[in-house]
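I'd like to ask some things about the structure below.
One chain of protein is taken out of this complex; the other chains stay put.
Labels run A, B, C, D and E following the written order; every chain starts at residue 1.
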Amino acid sequence: MILSLAIHSPPSSQASYSAYQFAKVALIQGHSIYRVFFYHNGVYHGSDLTCSGQDEFDLIDAWKQLQNEYQLDLVACIAAGLKRGIIDTTEAERYEKDHHNLGNHFELSGLGQLVDATVTSERLISFGG
Amino acid sequence: MILSLAIHSPPSSQASYSAYQFAKVALIQGHSIYRVFFYHNGVYHGSDLTCSGQDEFDLIDAWKQLQNEYQLDLVACIAAGLKRGIIDTTEAERYEKDHHNLGNHFELSGLGQLVDATVTSERLISFGG
Amino acid sequence: MKHSILHTVNQSPFSNNTLLQCLNTYTDGDGILFLENGAYAALLSQPASHLLENKTCYVIEVDLHARGLLEQELNADIQLINYETFVQLSTEYDVVQSWY
Amino acid sequence: MKHSILHTVNQSPFSNNTLLQCLNTYTDGDGILFLENGAYAALLSQPASHLLENKTCYVIEVDLHARGLLEQELNADIQLINYETFVQLSTEYDVVQSWY
Amino acid sequence: MSNSLSSNESNTKKSSKKIGIVMRHAPYGNNLAHEALDAALATSIYGQELTLIFMGDGVFQLLHQQESKAIHQKNLEKQLTALEFYDIEKVFACKHSLDERQLKQNNLSINVAAIETEELQQLLHEQDVLLSF
Partner (left out) sequence: MSNSLSSNESNTKKSSKKIGIVMRHAPYGNNLAHEALDAALATSIYGQELTLIFMGDGVFQLLHQQESKAIHQKNLEKQLTALEFYDIEKVFACKHSLDERQLKQNNLSINVAAIETEELQQLLHEQDVLLSF
């Protein structure tokens, strides 16, 4: 089946972990994931600057690996991202910031991507809290 | 009176706005603020990459101005920060990241700074949610 | 036109009314899946336990396990499932509504 | 040794039991300050309204204003205050406990 | 659970999806309500059949005379009234939630249909997809 996920929770919330597990298991089962849309505090997933301890599960890195393996479309809402300091090189230039932090495996885009995912997928599953 | 604040909420939470208003009014009233300690999702305040719209209140910038005016001690917990991708140049080097995002007006430090603030201040006020 | 809904609930029923709101919209053919702090809803002691009778309920087993709940008295009407079944249920029900 | 506590509550009493927990620890001489979504506690219609009788309660006025609550029926026992008074109260009470 | 084959077929007809957005959280405590309404506007701009459903503390979003400037936040009321310009007319509120909070129709900033629990159940179960905020 064609699935999409909407993630509204920050990486430190267990809801974000559930979303990742859901995605991973769905892919292993042979479902396809059309898009994962990160919104609200979920956009914090887009940061490439997280540094996890050796003994800790690295959720950001786990998504990166899943993206590599399945060419996932990971999209963070650009408006929600700008507000929370999740920016790519283009936005860094536009807002005259010396740095950016969006991971290469992520993309910033508008809410149209959420709407498109909602319409195109057979199921949309939201994770928040 | 000597006050300290502990902020556990992300900038998008109104609790963070309340904390800022509290700090500003306290300073205007002549109280001194020994330290503002950012913990849990509060460490997201430390990012220098937030880009607010013209018509939006910029909480990060407001703290920066308050810091400038009163030489506030704004400290983000280093462990909570690393986990959430809030890092300074030192940590960026240590973890081999090409970028950092901690604002100049902020400092990363350990939980000892929270304990010290708790002991040294006459009141500690927590903001979370 | 009537679709079946898989409701997911991730809040503790001891501290807020998310589950009660969900139950208000439940109709026959729906299912409720408890996950994360929603796992506390599987405790027999939780205030809305009696409202789960005759409803189709699931709970993610690792969420019970992580919280030390497997040793506690659980509501026997709730089925323990894994993430594989969570995914499967999402495709079997027509729509997923998340209560968080 | 007994200190007075200023309790701050920022959760809606319609959706969770944060206020009830706070009230459980309230003793004479304490105060309760409602702010942010806690402002909904100032509504007369809120479930714990009757429990606020004979207790010292405050609410941040701009939080009522922002939420359109000034037009609604409010609990007359709750004092409307500004941030200046919030700071002042924090220094007048011995300890601040935040319920969030 | 319905027959998954027929459900598949109906779901792949792109343009005919009924999208329901459920709003359950009080405004201003965080900006979930704002971002949910942004999502609602986007859904409508892209020409989808949208239904907005307010319940629980979410009905507080509908209150009129919100003076959010006082706390330096964007006014939700403005966002709500903008919905009408985008022809979002299917706006419903849980009557039980309104009553519980003693909110009356003339306290609200926009026209909503207050619906009983049974209607609410029916409405939710008619949607092809639900976005929850």
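What we mean here is this: a contact is a pair of C-beta atoms (placed from the backbone, for glycine too) under 8 Å apart; a residue touches a chain by one contact, two chains touch by 3 or more.
Since this is a predicted model, take the numbers as computed values, not measurements.
Visitor: Since one chain is left out of the picture, which of the remaining chains does it touch in the full complex?
Guide: Contacts of the unshown chain, counting the full complex: A, B, C, D.
Visitor: Could I get the residues of subunit C that touch the absent chain, sorted low to high?
Guide: Residues in contact with the chain left out: 10, 12, 14-15, 36-37, 40, 43-45, 62-63, 65-73.
Visitor: Determine and list the subunit D residues touching the chain excluded from the picture.
Guide: 1-5, 17, 21, 24-27, 29, 91-100
Visitor: In the complete complex, which positions of subunit B touch the hidden chain?
Guide: Those residues of subunit B that touch the unshown chain are 1, 6, 8, 39-40, 77, 79-80, 110-112, 114-116, 118-120, 122-124, 126, 128.
Here is the rule we go by: only the chains that are shown with their structure count from here on.
Visitor: Both subunit D and subunit E are touched by which chains?
Guide: B, C
Visitor: In the chain contact graph, what is the shortest path length, in steps, from subunit B to subunit C?
Guide: The distance in steps between these two chains is 2.
Visitor: Expressed in ° and rounded to a multiple of 5, what is the rotation angle of the C-alpha superposition of subunit A on subunit B?
Guide: C-alpha superposition angle, subunit A on subunit B: 180 degrees.
Visitor: Cα centroid separation between subunit A and subunit C, in whole Å?
Guide: Comparing mean C-alpha positions, subunit C is 25 Å from subunit A.
Visitor: Check each residue of subunit B and list the ones that touch at least two other chains.
Guide: Answer for subunit B, listing residues that touch two or more other chains: 12, 14-15, 56, 129.
Visitor: For subunit D, write out the residues touching at least two other chains, lowest number first.
Guide: Residues 10, 14-15, 36-37.
Visitor: Give every touching pair of chains, nothing left out.
Guide: A-B, A-C, A-E, B-D, B-E, C-D, C-E, D-E
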